[in-house]
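As you look at this complex, bear in mind that one protein chain is not there, while each of the others sits in place.
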Amino acid sequence: MSEIQQALETIFSADSAVYRQRGFQRRIGFGTRPALIHIDLANAWTRPGNAFSCDGMDTIIPGVQRLNDAARAKGIPIAYTTTAYAVTDGPNTDMGLWHRKIPVEVLQLGTDAVAIDERIAPEPDEHVIVKKHASAFFGTHLANMLRAGDVDTVIITGVTMAGCVRHTTEDAIGYGFRPIVVRECVGDRVAGVVEWNLFDIDAKFGDVEPLETVLDYLAAVEPRTEAAASETLRS
Amino acid sequence: MSEIQQALETIFSADSAVYRQRGFQRRIGFGTRPALIHIDLANAWTRPGNAFSCDGMDTIIPGVQRLNDAARAKGIPIAYTTTAYAVTDGPNTDMGLWHRKIPVEVLQLGTDAVAIDERIAPEPDEHVIVKKHASAFFGTHLANMLRAGDVDTVIITGVTMAGCVRHTTEDAIGYGFRPIVVRECVGDRVAGVVEWNLFDIDAKFGDVEPLETVLDYLAAVEPRTEAAASETLRS
Amino acid sequence: MSEIQQALETIFSADSAVYRQRGFQRRIGFGTRPALIHIDLANAWTRPGNAFSCDGMDTIIPGVQRLNDAARAKGIPIAYTTTAYAVTDGPNTDMGLWHRKIPVEVLQLGTDAVAIDERIAPEPDEHVIVKKHASAFFGTHLANMLRAGDVDTVIITGVTMAGCVRHTTEDAIGYGFRPIVVRECVGDRVAGVVEWNLFDIDAKFGDVEPLETVLDYLAAVEPRTEAAASETLRS
Partner (left out) sequence: MSEIQQALETIFSADSAVYRQRGFQRRIGFGTRPALIHIDLANAWTRPGNAFSCDGMDTIIPGVQRLNDAARAKGIPIAYTTTAYAVTDGPNTDMGLWHRKIPVEVLQLGTDAVAIDERIAPEPDEHVIVKKHASAFFGTHLANMLRAGDVDTVIITGVTMAGCVRHTTEDAIGYGFRPIVVRECVGDRVAGVVEWNLFDIDAKFGDVEPLETVLDYLAAVEPRTEAAASETLRS
């Protein structure tokens, strides 16, 4: 364990003592109708050489592949996000104010940089949500689509932990979905931020779970059928 | 005036007497920083032969052209919407529940049917919002983009009056934008619905104004500059 | 049938022919986990003498009482809305821009006018959502609460049909809930608007159903238990 991680573990240990004594860090648990959400696993983030490039893809990509295999075997919905902009200069930009903090002007819609990494390519009935903000839910149809599809649990992977994954998780529980963040399948580009954001999330917003636990869950969950997604008492 | 319109005018006249006596039907007025929003003026709606085809394009299209010319001369932002879906069958559709009411399964993302009519083609810095629901704001980044661009007024055109234009207008005032609906530039595909929805909107949600009034307004409004959209006291 | 209604029926009949031929006016159907939403059945709307007073309470109130009895027998969640404002003058109002169209300045938070009519008083575990805009969902936690409670269908009653009931229904289907509007339990304050808004809704946004059909449905639906609302595969 690196020195940084040791220092953080010391803080987390002290903080956890307070949280537990006060009734935080509860388990939200898995529901019965999950979806997978892969945050910004597009080339700008998964490949080297971009301002947005992240570390850890040697672990993240194979983990996401295993999750996708397990989900596809059960008909579980999978959604990917990417962050991309149609107009990256001038007053009429769709970047909002975000380029005033981070270099989103390099994320041009329609370029290879914002396409999902082909190692985890979406299948035809899987969705790529083009978002403009950090959260996968913010200014998108994701929450509405998941509700219409009767999803109650979101399995979250991707990058970055300090940005889009964190905001997505906070929104997910707010919208009424159980957020499960897959520990080995999230990453970032600077030291420490994965650890402290996972710590905050597990204390307050969603359960951080090991990949193997999530795979066991997906193996056990009922297959999703069209009937299940659209059942009606009478219609 | 047709018999239908006469019957409706009789109702509107009686209703207006009640509304006025009770303090409804006020004028919201124009603000100082407008944007144009053209609802679903894509081929499925503007051309014949589609389940979604609408009437009145001989008036609507030239009106929108005049509005665009006026707006472009002032640097006023223009946004178009289209309604389109990536997955139009199976349980993992992005149609939500809407195909259970109307035939949105014909609106396939990437087809010519859902492309904006070339007679009113967007320019490079104008936005095409792909929406999944009726309102231009619902599950999209439109409200956020307009707020970041300091817009306070939305000039609304398009189709259909009984569906997407109505819901967009209701949302617009809710989000805090002044909605102005251009009387000659909205349409539908069945009789009467333009009239009664304009009546409801003008009573409660936005001002219905003639095209010439809106053009006069656009001629008078201050040109929009990048500075105006991004002014800061200090930064 | 009044002359107005006859004229409207003639239009609806012609319009329905177009809609059916084009594949509109489909049935969305009832789901399995409903909630009741009563829109603005507070004294300003249900009692005479207010700018917002509506007609038809002799039918609406008993209908809502029967729906509530049926829902309470099954543990089905019930939510009421009211529209009320903390600050009704000056620049810092929470009325947004709505007072520029309608007299919402009379709807002062905390007054009897905005309290739910005592003939249909909420029970302790039923919710009164204070909204600022037309839709029950707009700027409120309603959609999130319903999603967390695993609701898939919303039974909608209340007033006004041309305002808050319509906008609520449009939003409901957008959020992925099946909207069922109870024909005898919605009203307004001017002639014609109930009819044409029900017509538009049934064509595009939700099913308009007679009270008896909805009561039959509530009699048949599975009782809701805490377990049902919070079931997990493992937790």
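Letters A, B and C mark the chains in the order given here, with residues in each chain numbered from 1 onward.
One rule holds in what follows: contacts are C-beta pairs under 8 Å (C-beta built on N, C-alpha and C of every residue); 3 or more make two chains touch, one makes a residue touch a chain.
Since we're looking at a predicted model, the values are computed, not measured.
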{"item": "Hidden-chain contact residue, picked from the options C:133, C:166 or C:189", "value": "C:133"}
{"item": "Residues of chain B (touch criterion as defined above) contacting the omitted chain", "value": "27-32, 143-150, 152, 174-178, 217, 220-221, 231-235"}
{"item": "Contacts of chain C with the absent chain, listed as residue ranges", "value": "75, 77, 86-87, 90-94, 96-97, 124-128, 131-133, 138-145, 148-149, 224-226, 228-230"}
{"item": "Missing-chain contacts mapped onto chain A", "value": "4, 7-8, 10-11, 14-15, 18-19, 22-29, 51-52, 96-103, 133-135, 138-139, 162-163, 166-167, 170-171, 173-174, 176-178, 189-193, 196-197, 200, 203-206"}
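Keep in mind that, in the parts below, only the chains that are shown with their structure count from here on.
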{"item": "Approximate Å spacing (C-alpha centroids) for the pair chain B, chain C", "value": "25"}
{"item": "Between chain C and chain A, distance of the C-alpha-averaged centres to the nearest whole Å", "value": "35"}
{"item": "Contacts with two or more other chains, residues of chain C listed in rising order", "value": "27-29, 174, 176-178"}
